[in-house]
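My questions will all concern the structure given below.
Take a look at chain A:
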Amino acid sequence: MSAFKELTKGIYDQNPVFKQALGLCPTLAVSNSVENGLGMGLAATFVLVCSNVIISLIRKLVPAKIRIPVYIVVIASFVTIVDYSMNGLFHELHKSLGLFIPLIVVNCIILGRAEAFAGKNNIFLSLLDGIGMGLGFTLALVLLGTIREILGNGSFLGIPVIGASFKPVLIMILPPGAFLSIGFVMGFFNWIENRKSN
Partner candidate 1 sequence: MGFLTKRSFSGGIHPPSSKNATKNSAIITCPLPSTVVIPVSQHIGAPSKPIVEVGAAVKTGDLLTEPGGFISVPVHASISGTVKAIEPRPHPLGNDVLSIVIESDEKDEWNSSIGPQKDYLQLDKQEKIRRIRDAGIAGMGGATFPTHVKLSPPGDKPIDTFLLNGAECEPYLTSDHRLMLEQPKKIILGMQIIVSILGAQNAGIGVENNKPDAIKVLRKTIADLGLPYKVYSLPVKYPQGAEKQLIVAVTKRAVPAGGLPMDVGCVVQNVGTAMAVYEAVAEKKPLVERVVTVTGKGVKNPQNVLARIGTPYSALLEFCGGLEDNVGKIIMGGPMMGLAQASLEIPVIKGTSGLLILDEKFSKKPQEITCISCARCVDVCPMKLVPTILAKKVKYNIFDSLEKDNVLDCIECGSCAYVCPSQINLVHYIKYGKHQVMKARKKAG
Partner candidate 2 sequence: MGVEQLFIIAVGAIFINNFVFSQFLGICPYIGVSKQLDSAVGMGAAVVFVMTLASTVTWLINEYLLQPSTKNLFFYIFSLDEPPDLSFLTTIAFILVIAALVQFVEMVIQKSSPALYKALGIFLPLITTNCAILGAALINIKKEFTFIQSIVHGSSAGIGFSIALILMAGIREKLELADIPKSMRGIPIAFIMAGLMAIAFLGFSGLKLGN
């Protein structure tokens, strides 16, 4: 697979959220606005890229038996770094993402990539893989965030985009809206795939 492929596969073909159904909790929880989605996406991308690189770097040193604990330690360290930095630098955003920053540690995408990719490939490819997957995750969050924020709040990135006569569909920014949006978006992608294969 070409390097370019490694970079782009995460965006659509192997999108972690829509195609692999991974990392669903943060996706649902923080996609109530574009800003939250973006913040979460970038935070996770940072962890993903760093842990991919480090793991790829040390993969030869680590015996198979303790692979997973080591990965977890590496990931957890970066998560803590992101957690504290965001708390200091973007306090408001950190507050609204809440619990889900430390929870990046169990985000199935990250451990998944460590296992499936970084533990087997060189640094360069792992870096690209991390960026690509992170990008895919971020895009998914932003897409859902956009849908939910526009419908549920009439705004995009906090800026009102629909006239005042529009009565926002409040439910879209409530929990049910998260499930419904992701369900329909996934259905839509399936529909596209089905049409393509016909």
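In picking the candidates, the idea was that all candidates are chains of the complex that A comes from, given by their letters.
The working rule: a contact is a pair of C-beta atoms (placed from the backbone, for glycine too) under 8 Å apart; a residue touches a chain by one contact, two chains touch by 3 or more; residues count from 1.
Everything quoted here is computed from the prediction, not taken from an experiment.
Asker: For chain A, choose the touching candidate in this complex from 1 or 2.
Answerer: 2
Asker: How about chain A: which of its residues touch candidate 2 in the complex?
Answerer: 21-26, 28-29, 68-69, 72-73, 76-77, 79-80, 83-84, 99, 102-103, 105-108, 111, 171, 174-180, 182-184, 186-188, 190-191, 194
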